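Scroll down for the structure; my scribbles are underneath it.
Every protein chain of the complex appears in place save one, which is left out.
Lettered A, B and C in written order, each chain numbered from 1.
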Amino acid sequence: MLFSIPQKVLFKHCDPAGLVFYPRYFEMINDLIETFFDHVGYPFETLHGAYAVPTVQIDVTFPAPSRHGDHLELALQIHRLGTTSVTFGFRATANDSLRFEGTSILVHITKDGQPTPWTSTTRTAFTPYIRSTA
Amino acid sequence: MLFSIPQKVLFKHCDPAGLVFYPRYFEMINDLIETFFDHVGYPFETLHGAYAVPTVQIDVTFPAPSRHGDHLELALQIHRLGTTSVTFGFRATANDSLRFEGTSILVHITKDGQPTPWTSTTRTAFTPYIRSTA
Amino acid sequence: MLFSIPQKVLFKHCDPAGLVFYPRYFEMINDLIETFFDHVGYPFETLHGAYAVPTVQIDVTFPAPSRHGDHLELALQIHRLGTTSVTFGFRATANDSLRFEGTSILVHITKDGQPTPWTSTTRTAFTPYIRSTA
Partner (left out) sequence: MLFSIPQKVLFKHCDPAGLVFYPRYFEMINDLIETFFDHVGYPFETLHGAYAVPTVQIDVTFPAPSRHGDHLELALQIHRLGTTSVTFGFRATANDSLRFEGTSILVHITKDGQPTPWTSTTRTAFTPYIRSTA
């Protein structure tokens, strides 16, 4: 199952070439993942009291540019759920045009930086979003 | 030959966990590349009159976090110089600790989006920064 | 009449003190005004083809901090509608607590920087949002 949110391309996202400045895409990716954690019942504002979920790897391709006013759909699914990590696959499309696509790995750590297992509640909430390989 | 610039981790770069928020690293990477183009005599503010250099692919790993006040050194070299593209390898270190490392591909395009060759002047200026494979 | 939008405080908005970093509030203010122009039928992505609306003055007070996860309501009204300018009053609240409040002046200009009158259509669309002084 995919989790998705809409994101209109706003003035603040765009550069002098009139296109989305790619570091702003990474803010969108973070917003998508933050909204997903909220959706599965483990919101970032709760999580960050005692834990953190730093991104340790990310790769993205940008096959076509996005312009001010484009209506993007941002979507993610889970490619791999580890004991203390999660690998997301994500993409943005506008009218069936792919704007970016990539994967990222986040690790669930304690405040002192030690990887720590997801709770069973969180694992259960993540499960419907794991990519089917059937 | 490496091209490098210093970058202190500032308040604006950091998140509630007290660490650099990773989309801010992508702004640093863009600043590094913009400063490099300036250094080789093809500044972004000139380039963007008739051309653009969108990033079409980027991958980064973050082996260790950075904290407010850390003194980073950002460095790049060219992994591959194509006719109309360039692949950069880049990294950030602080006191010999690697904070991020990655590669990105930029394409030199005209305002209407067509890939266009680097001038021979630009190729010559890029050449000392191509990674030696000897 | 007030125009308002919801804005949850996200991870990206917050600083190492766990509070909203105030330059992020100015991005929220810009989003609020962009959404308002969209609402009245003069969207920024259309406007910026031939015109621009630079902010020439802004003042804001921040009586109380906002934290990650707070649900803000951003609201504006028009304090003064000039021939070529508009003065907005805006504020953000969360559970009746005022987080920021201020005013800004925007000027409607052509691409070569000359102030140019609002169309009568735009003036009519703005009118319900002019602050009542009765």
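Criterion: contacts are C-beta pairs under 8 Å (C-beta built on N, C-alpha and C of every residue); 3 or more make two chains touch, one makes a residue touch a chain.
Predicted model only: the values in this text are computed from it and were never measured.
> Touching the hidden chain in the complete assembly: which of A:P16, A:G41 or A:G113 does that?
Only one listed residue reaches the unshown chain, and that is A:P16.
> On chain B, what residues meet the omitted chain?
10-12, 27, 30-31, 34, 43-46, 48, 67-69
> Residues on chain A that touch the omitted chain in the whole complex?
So the residues of chain A touching the missing chain come out as 11-12, 14-16, 18, 21, 23, 68.
> To test your reading of the contact rule: which positions on chain C touch the chain that is missing from view?
16-17, 19, 21-24, 26-27, 29-30, 48, 52, 54-63, 65, 113
Here is the rule we go by: only the chains that are shown with their structure count from here on.
> Can you check how far apart chain A and chain B are, centre to centre, with Cα atoms defining each centre and the answer in Å?
Distance between chain centres: 23 Å.
> So the centre of each chain is just the mean of its C-alpha atoms; given that, what is the distance between chain A and chain C in Å?
Taking the average C-alpha coordinate of chain A and of chain C, the gap between them is 28 Å.
> How many angstrom lie between the centres of chain B and chain C, each centre taken as the mean Cα position?
Roughly 34 Å, centre to centre.
> Multi-chain contacts only, two chains or more: what residues does chain B have there?
16, 21, 23
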